[in-house]
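A single protein chain has been removed from this complex, and every other one stays in its place.
Every chain is named by a letter (A, B and C) in the order it is written, and numbering of its residues begins at 1.
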Amino acid sequence: MQILIILLQIAALLAIVLLHVAYTTYFERKIIGHMQVRMGPMLVGWHGLLQPIADGIKSFFKEDIIPEQADKPLFLAAPIICLVTMLASLAVLPFARGWVLADINIGLLFLFAMSSLASYGIILAGWASNSKYTFLGGMRSMAQVISYEIPMGLSLVGVMMLSGSLNLTEIVTAQGTSIFSIYLFPQIIGFFVFFIAMLAETNRVPFDLPEAETELVSGYLTEYSGMRYAMFFMAEYIGMMVMASIGTVCFLGGWNGPFEIPFFPPFWFILKVYGFLFLFIWIRATLPRYRYDQLMELGWKLLIPLALLNIFLTGLFKVFT
Amino acid sequence: MLNQLAFLYCASVIIGTALLAVRFKNPVYSVLSVLVLFFHMAGLYLLLNAEFLAAIQIIVYAGAVLVLYLFVLFLVSLREEVKIERFIKSHRLATAVSIGLGLSLLMIIPSFKLGAKGEYPVERITELTHTKAMGFELYSTYLLPFEVAGLILLIAVIGGLVLARKEEEIK
Amino acid sequence: MTESATINVPVAQGNEDKYKLKMGPQHPATHGVLRVDLELDGETITDCDPKVGYLHRGFEKLAEHRTYAQNLVLTDRLDYMAAMANNVGYCEAVEKLLDIQVSNRARFLRVMVCEMARLASHLLWLATHALDIGAMTVFLYAFRERETLMEIFAELCGSRLTNTYTCLGGVRQDVTHEIMRKLDNFINEFPACIEEYETLIDTNRIWLKRTIGVAPVSAEMGLDLCLTGASLRGSGVDYDIRKHVPYAAYDQIDFEVPLGETGDTYARYRCRMEEMRQSNYILRQCIEKMPPGAIVGEDAPDLVMPTTPRKKVTADTSARQGLIKLIEDRDVYMEGDIYVATEVPKGELGFYFISDCKGKPYRMHIRSPSFIHIGALETLGKGVMVADLIAIIGTLDVVLGECDR
Partner (left out) sequence: MESILIAEDLRNNFPNAIFETQIHRGQFSSIVAPEPIVEMCRFLKEDYKMNHLNCLTGVDNLSRKGKHFERFEVIYQLYSIEYRVGLRLKAQIKDSEDPSIDSITSLWTGADWLERETFDLLGITFNEHPNLKRILTPEDWEGHPLQKTYKLKGNTEWNGFTKLKEKVKQLKQFDFYSAQEGTHSND
């Protein structure tokens, strides 16, 4: 019986998240459209509201092309790895008090583990397609993941030290309900590092080198089509949501808000995640792309020292108070 | 019962993928089977309530070390077939040595004793959480070995840097 | 029992020491059908070999078999981003070859459309250059302004891209008050638009990182590579044909030639941005100084566009019977050759003509800036990263239609 309930919960969460993903793409197109003095999708449904569904149907029924020279098993597996790891990380996210599928003690580490595994999907996609552009994209992605996983992890160490836990629910609880007690203020350096690393982890502008359209055509995605392409796409957007959720939980006080919303406790959590997503989209509309070596330089020469400094300062703070 | 089944599954997959990793001719497939192996290792840790270790196993080994291996594999251009001489020329001698090694491994088994031992039995760990328990132990009892290990790793990092630099200068 | 056994490792196909990448002709960032064969060491380009000719239509051969008036339409298809400037360049060359006089109003109109074409071309350059580097929004902002210009073109001569607006001896159609009003509105608003682009990208650290110090070209190197236009002026060489050998009405107009110093991608970008400001200034002067008078010269040997359909309005009586035929019969064709260059948005567009007393050019050679700029890619592309190569293609501002001819 309990298993059945959990399965139902999983199904509900998946459905909601996938719907969210679909509409995140819609909002991205709409927001960027309006930022770029155009309308965005307008034709399917009222103001293009049904566009994501049309896109989904289209990609589902498109022919699934596998290049002749590709390494077939890995080529087929790569998008699945990407999507599954991203979906798995949803399990530990606390949307509100008690609104979490698996309240495990190492929630934060689990999220890291999953996001580092997701890079396998990209790397294998790049390698298995047996095409030059995808391979370059895969290599870029690999270097990027290795370099940015470290500052990302280090930037959250400060949060772990302050809250004394890796459990996401406890991290939120430790921050308290007041808006001034969230970790954004004591961990401002950590947040800065986290935010940049977050953009890099999700391959978003200005760090979208693995799929830089004007350089590598479409990077590791070049040879994919139809549903498998859509799976990568979904994985990317779920990744964005997961990263936004980590940011919300660790720095913005999770589901806590100025006042409680009756019947719908995750309201503030979702609002903050939307805020992050809007930032993602805004940045995409504004910034150019980094070059490969500049990206590495930023990661290793700026972010990692800053994150280490943040840990040191937090330690001092802990010792003297 | 469920635990034992899970252990059996993990253990058999570990052995299977370990063999596959050696047998695969395509190095990328070998690395990937090692990835599956690491996964099941993490599963074993979870069965032992060592959740921190499980997570670290995946983050460090699967997420970083293996990715680096893949990186190197992709970068190294295999233009010619790699030819390696057999370490032991005689087939019989090789068999004998491996059987001997296998036997000595089996002989260790009786020294394992089941049941709770030491300061941190399972109940305590569940209460404290594994991360905390490990943190306490590492930073109090085993502080010196921990620091020494850190220093050794630092030396390795610096060594690697020095080696990489030298090669560049020669170019 | 074998002495030693080999382990067979599958070797990937085409796996060589150097990673070879054939970029293009189908690639989002090669501005048409350019192919660049690269040899990569990691992400660094060790060898760069641009391949052109995918759009070769044999204009030079074709021109030898068509009359001077007919060849005009070919020039639209050179740099289709600034067809007006090509038209003017061609007409100036033929007029000088055949010694045809152009009325002053037509000269001013030519300067006007030239500068509009320059703005349109530079806007497109900015849009694609920014998109190549990853800034997406500038693309659409620049296209918004370009659209206004295209609409004015359409109103002026009925065509947005392939204009064929000028004719030998003048221009085909006069401007209306409506066009002048629209243009006036545009030039009043445009400086604010340039500032908008600059706030978007010029204050951006990433943009500066991506452009400053990338592909620096010294003045000597620029001349050695035969670069022209803003690509050369970014290196500080004061070479603008509008000033050096004034054509059309450029001698009656006041403007400055913006020069860069460092010669890197950023300097070239700044040069073109300043050029847009200067073009705007020139357009303002054109509107203010536009002289009255005929738009076609007295002895113009070409068609005059009918104002209403089916009714030919001609410049003079001699032009009444089939005007394309006229240009074959005239006895103005002296023997001789001429090289006339004009400053089109991409650089120096030169026409070399040989006339041998016939209505058709004996030889027409088009010195197209894009062709030479792509040739320079071979030198500039060595030792940079793939992302920089894209930036360099963008900063040289090449159009393959003009390159391949």
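Simple rule for what comes next: contacts are C-beta pairs under 8 Å (C-beta built on N, C-alpha and C of every residue); 3 or more make two chains touch, one makes a residue touch a chain.
Being a predicted model, the structure only gives us computed values, none of them experimental.
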{"item": "Chains shown that the absent chain touches, full complex", "value": "C"}
{"item": "Residue among C:97, C:133 or C:201 that touches the chain left out of view", "value": "C:97"}
{"item": "Residue among C:20, C:65 or C:181 touching the omitted chain", "value": "C:65"}
{"item": "Touching the absent chain when the full complex is considered, from C:41, C:147, C:178 or C:335", "value": "C:335"}
{"item": "Hidden partner interface residues of chain C, rising order", "value": "52-53, 56, 58, 60-62, 64-65, 96-97, 99, 223-227, 237-239, 244-245, 334-339, 341, 348, 350, 352, 354, 356-358, 362-363, 365, 367, 371-372, 374-376, 378-379, 404-405"}
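Rule of thumb we're sticking to: only the chains that are shown with their structure count from here on.
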{"item": "Whole-Å separation of chain centres (CA-atom averages), chain B against chain C", "value": "62"}
{"item": "Between chain A and chain B, centroid-to-centroid distance (C-alpha), Å", "value": "29"}
{"item": "Intercentroid distance (Cα basis), chain C paired with chain A, Å", "value": "43"}
{"item": "Numbers and ranges of chain A residues touching at least 2 other chains", "value": "none"}
{"item": "Residue list for chain C, restricted to those that touch at least two other chains", "value": "12"}
{"item": "For the chain A and chain C complex, residues of the former touching the latter", "value": "32, 35-38, 69, 130, 132-133, 136, 140, 205-206, 208-209, 212-217, 284-294"}
{"item": "In the complex with chain A, residue positions of chain B that touch it", "value": "28, 32, 35, 51-52, 54-56, 58-59, 62-64, 67-68, 70-71, 74-75, 129-131"}
{"item": "Residues of chain C defined as touching chain A within the complex", "value": "12-13, 19-22, 27-29, 43, 130-137, 139-141, 144, 200-201, 204, 206-207, 209-210, 385-388, 390"}
